[in-house]
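A protein chain is absent from this complex, but the other protein chains hold their places.
Right, chain A next:
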C-alpha cells in the first residue's frame, strides 16, 4: 500500500543524489511541483530520463541537478528551443550535461521492457539514422524465427519515477485519465515511485479512459493540487500555454532564469 506523504518528505525520501530519475507526463500531467521540490532540495548528479524534456527539465538542468539526460525530444512544444538545455550542451553551463539520445519509439519501448521485467525491447526503429553511431544503447538483433534484422534497446529501470495524476484514494490507489502517455510503463519500470495528485478521495469513481495504478504498486502518494502547472490535469485545469510562450524569454538569459528560479521555486510557499 502506498504511503501518503508530503511532497517535501516524498522527494527527500525517494529521490537521492546520483539517482536515475524519470519524471513523465506527455504534455498533460507533467509533475512540475515535484520537479521544483527536487530543485529546492538541491539534488545533484541525477540522470534525468524523459521522452520529452521540456520546460521542467530545462529548469532542473539550469539549476544544476543533472549530470546526464536520457531523452528523445528536447524542446518547448510549439514554442521553440530550450535555452537552458542548449546552454548546458553547448557551453556546459552550469555543469556539463551528457546525453543519451533516442527516438520516441525507442524510449517508449525501453519503458515497456523495464515494466515487463525484460532486459531489452525489439522494434523497427532508428534504421539508417545517425543515432546508433552516437548512442551505444541502440543495437541490432536478428529475429530467431525469420532471420530479419531488427533494433534492440535496453530496458529502462529508473531508481525512481515521478508522475502526476488526478486522484488517489486513501489506500494510495491512483487514477488518471485523458492523455496518459507513458506514465504507467515508467512507473512500473521503476524501483521506487512517487505520485502527486490533485485530490485525495474516499472512493475512486470510474472515469472513461482511466488508468488505475494499484496502491501496492506505488511507493508514495503526495497531495499536490495544481502540481502539474503550467502543464494541466484534465478535469481540474487547462494548459497554461501563455507560460510556455513566456518561458522562452525567461530562460534565454542566465540571470533572468536564476531570478525566476529564486522567486518561483526557492522562495515559493511550500505546503505542508
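Here, a residue touches a chain if its C-beta (ideal position, glycine included) is under 8 Å from a C-beta of that chain, and two chains touch if they have at least 3 such contacts; residues count from 1.
Simple rule for what comes next: contacts and distances are computed from a predicted model.
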*Looking at UniProt, which of "Membrane protein", "CoA-transferase subunit beta", "Cytochrome bc1 complex cytochrome c subunit" or "Efflux RND transporter permease subunit" names the chain that isn't shown?*
"CoA-transferase subunit beta"
*Among A:31, A:62, A:125 or A:227, residue touching the chain not depicted*: A:125
*asked:* Which candidate, A:32, A:244 or A:257, sits in contact with the chain we can't see?
replied: A:244
_Touch criterion as defined above, residue of A:39, A:60, A:165 or A:182 at the omitted chain_ = A:182
*Residue numbers in chain A that touch the chain omitted from display*: 26-28, 51-52, 71-75, 77-79, 81-82, 85-86, 89-90, 101-105, 108-109, 111-112, 123-131, 134, 148-149, 178-182, 184-185, 209, 211, 232, 234, 238-239, 241-242, 244-245
